[in-house]
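All protein chains but one are shown in place.
Chain nomenclature is as follows: A and B, assigned in order of appearance, with residue numbering initiated at 1 for each chain independently.
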Amino acid sequence: MDLTGTMLRAAAARPRVLVVCMPGGAAVRMAAERHLRLRDWPPATTPAQADLLFVAGPPCAYLHTAVERLWQDLPAPRARAHVRTADGVLAALDAARARLASPAAQREQEPPAETDSRQPQDRRREQSSDQDGTAGHAFLEEAAKDGERGEEPSPDRSNGRYTGSGSAHSSLKQHHGDHGGEEKRGDGGDAHEDHQGHGGHGGHGGMEMPGGLPMAGQGEDRDGLTLDRLHVPLGPLLSDWPTGLTLRLVLQGDVVQAADLDEEPLVASRPVESFWVQPWLRSAVGEAVGSGEAARRRAAARLDSLGRLLVVAGWPAEAMKARRLRDDLLDGAPAAALASRLERLGRRVGRSRTLLWLTRGLGVLTAQDAQAAGVSGPAARADGDVAARYRQWLTDIRLDVARLDDPSALDPAEESPRGRWDARQPPSAALVGLLPQLLDGTELAAARLIVASLDPDLDELAAHSREGAARG
Amino acid sequence: MVEAGAWWTLLAAPALLLGFAVLAVTADAALTARDAGRPVTVSAAMRPLLAVPRALVAQPRRMPAPDRMLWRAGVVSVPVAAVLSTLVIPFGNVAVADLSVGVVWFNAMEVMTWAGLWLAGWGPNAAFSLVGGYRFLAQGLAYELPLMFALISTATGAQSLRVGDIAAAQYGLWYAVWMPVAFVVYLAGVLAFSFLGPFAYPVGQDIAGGVLSETSGVDRLMLQAGRWLWLAAGAAMAVPLFLGGGAGPALPAWAWSLIKTLLVLAALVAAVRRLPVIRADRYVEFAWVVLIPLTILQALVPALVNVNR
Partner (left out) sequence: MNGFAAALSLLGVVALAVAGVYGAGWALRISSEPLEAAPFESGLEPVEHAVSRFHVRWYTITMLFLAFDMEMVFMYPWTLIISAMGPSAVIEMFVFLAILLSGVTYAWREGALRWT
């Protein structure tokens, strides 16, 4: 009797899915979220918790290494699916389920026996770069840029800058650099003593920490205390996070000491079309677009943002309702079919005193500052904190749902989901630019809420870079 | 009076607790199915239980330089403490052992989750997990003292730390009626030490699951089970503390205990979905400035009543 097989088949009826979205993959992501909800396949937020890695959208060379990283961290039984178009979601989910239920498929992916004396992480990096030479190349360039950017005098800065190196060669080099930094600094010596004997694997010179990683470095906090700090990136592949956004945080405790924006993905990602501004893009090239259709897209975009904010705020029950409304809107449901549920959501969320209490005073962005930064959408009109922004969304959604049947042609000056649409100056660019200063000194939870309340759509920027390239 | 149980209660108490926890999980799943627009059926409600076979077949996972022993100890201590807390919780007229310091025992077991969750966050050597572990400590600073004053209010009312005495002392008038503040604070405390719903701060989605973010397989099952076992234990303890235990007309004591426990559990499951996560940085101030003075005043009420008796 194969009890493991029986258990596998049972478990495959409800796999937990880690959905990661590629630039230009918003439509696929939403199709996936919808099917997962209807099938009761719960979302996972990390590889450890996931059974299925679902990559939504066209392949992206820049994110390739990161996707491979997540995949390598998924324990068996596991399956992965890469879906490029929304139509392919159902078939991919069924295939993944079959794979998860098959003991043979799950057993044959066992990792090779340990014959290599190097640290497993280096080995993995090498493997992933073998599979995709272009990604490795891109990351080498990134590493070079990182070196140039080491402008801060603090020595542990150099540690913070080596990530996702695409080839074994560069990763070795980086290791030497790291350990050099450790030795020069001379702190963390106690930790070295603790762990001696673990290190010293072939291929590395100098001191070796377990896992090939240094201990946390130190830095001054706002009160002038010297404290340990951790370098934790938010994004690129984080659940309920703007696709393609990478913020590199320096944390002391859970306070954000600095938030650096990775510029590379904004420039390097393949040209894609932003799903949310499609009506505006089509109208710009002379197509006839109804303003009701634009209102529908805009309302759906804000429900999508609201759902994200509610998940980040730890209210999955209401987030699910917001996402259901979004899916129904995109499905073309008439306003009458949505009105009562929308009303309930507006009451429950918009009038929630608890949510107001929890989000008040976070990420204040006054109308003047917003205008000065070039923000024009709901974030500017809200003229305030996170609470003001989600309430603004709710108001806007209600207004938009009231005019879903508006037959008039779309006025290009009408607001797109994140602000006035201008292909050269997409509204999300201003939102992204505001993030580092808004996040400075906030707590990790507040930082996530602030990003979710602005919810920039980086696909807009990618579309912009394509036009820039076309212009030449 | 509550009598100490025979040997079989050693098996019955954990089994009953597990039963309540499974009921709570299925009730939550049924509500989720309703919100998601799926048919609400028995099989839909049972689906979360598939996490059990899933956990059992999982491949082990090794992190770089984890503190494996502390990690495992932390993970296991959460469900173990939950089950140990049932030692003093009477069901009907039977408890496994009606200790003379029953309330303190329950309190002590509940405080073990502080250590457990912090260790579970520390163990895997991962940033989000570490943040999650510390989040629970901050949350503990907020919920623990009001909870303790709520527990002490009931003990003061009965002038006994024996849970059976507290249940018996409520003849006619439940403590939930004349100590409503203590009752509500106690229920909030139950959600907090189960780190569910509004108190899911240490396992927040904003830090990718926090303490749960690097757990897989049986470890993950233990932590998840621990949460719901604690919810069930908290609901079961609310009955003797605030709702008169097994006392009630017509039906036998065990039936009243069952009904009351299920009602409290239902209220808690509903509350889990009603609120967003209350971050400790806001809750601490509220707890210290509002809840602690209120619960101290609440404890004064039974003290004055007893002095005049």
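Observations
Following the convention adopted for this analysis, contacts are C-beta pairs under 8 Å (C-beta built on N, C-alpha and C of every residue); 3 or more make two chains touch, one makes a residue touch a chain.
Predicted model, so just to flag it, every value in this text is computed and none were measured.
Considering B:188, B:222 or B:268, the position touching the chain not shown turns out to be B:222 (whole complex). Within the set A:56, A:215, A:410 or A:462, the residue that contacts the chain not displayed is A:215. Contacts to the hidden chain, counted on subunit B, fall at residues 4-7, 10-11, 13-14, 55-65, 67, 76, 79-80, 83-84, 86-87, 96-97, 99-101, 103-105, 122, 124-130, 134, 137-138, 141, 144-145, 148, 152, 155-156, 159-161, 208, 213-214, 217-218, 221-222, 280-281, 284-285, 288-289, 292-293, 296, 300, 303-304, 306-307, 309. In the full complex, subunit A touches the omitted chain through residues 3-4, 7-8, 20, 46-48, 63, 65-67, 69-70, 72-77, 103, 106-107, 110-111, 120-121, 124-125, 159-165, 191, 209-211, 213-217, 221, 225, 227-238, 241, 246, 252-253, 255, 442-443, 446.
Criterion: only the chains that are shown with their structure count from here on.
Inter-chain spacing, taken between the CA centroids of subunit A and subunit B, is 34 Å.
Residues of subunit A touching subunit B in their complex: 4, 6-8, 10-11, 13-16, 37-38, 40, 45-46, 48-49, 51, 73, 75-77, 121, 195, 198, 209-213, 230, 232, 238-240, 251, 253-254, 310-318, 320-321, 324, 352, 354-355, 357-358, 443-445, 448-449.
Considering their complex, residues 31-33, 35-38, 44, 47-48, 50-51, 53-54, 56-61, 64-65, 125, 127-128, 131, 134-135, 198, 200-201, 204-209, 212-217, 220, 273-279, 281-282 of subunit B touch subunit A.
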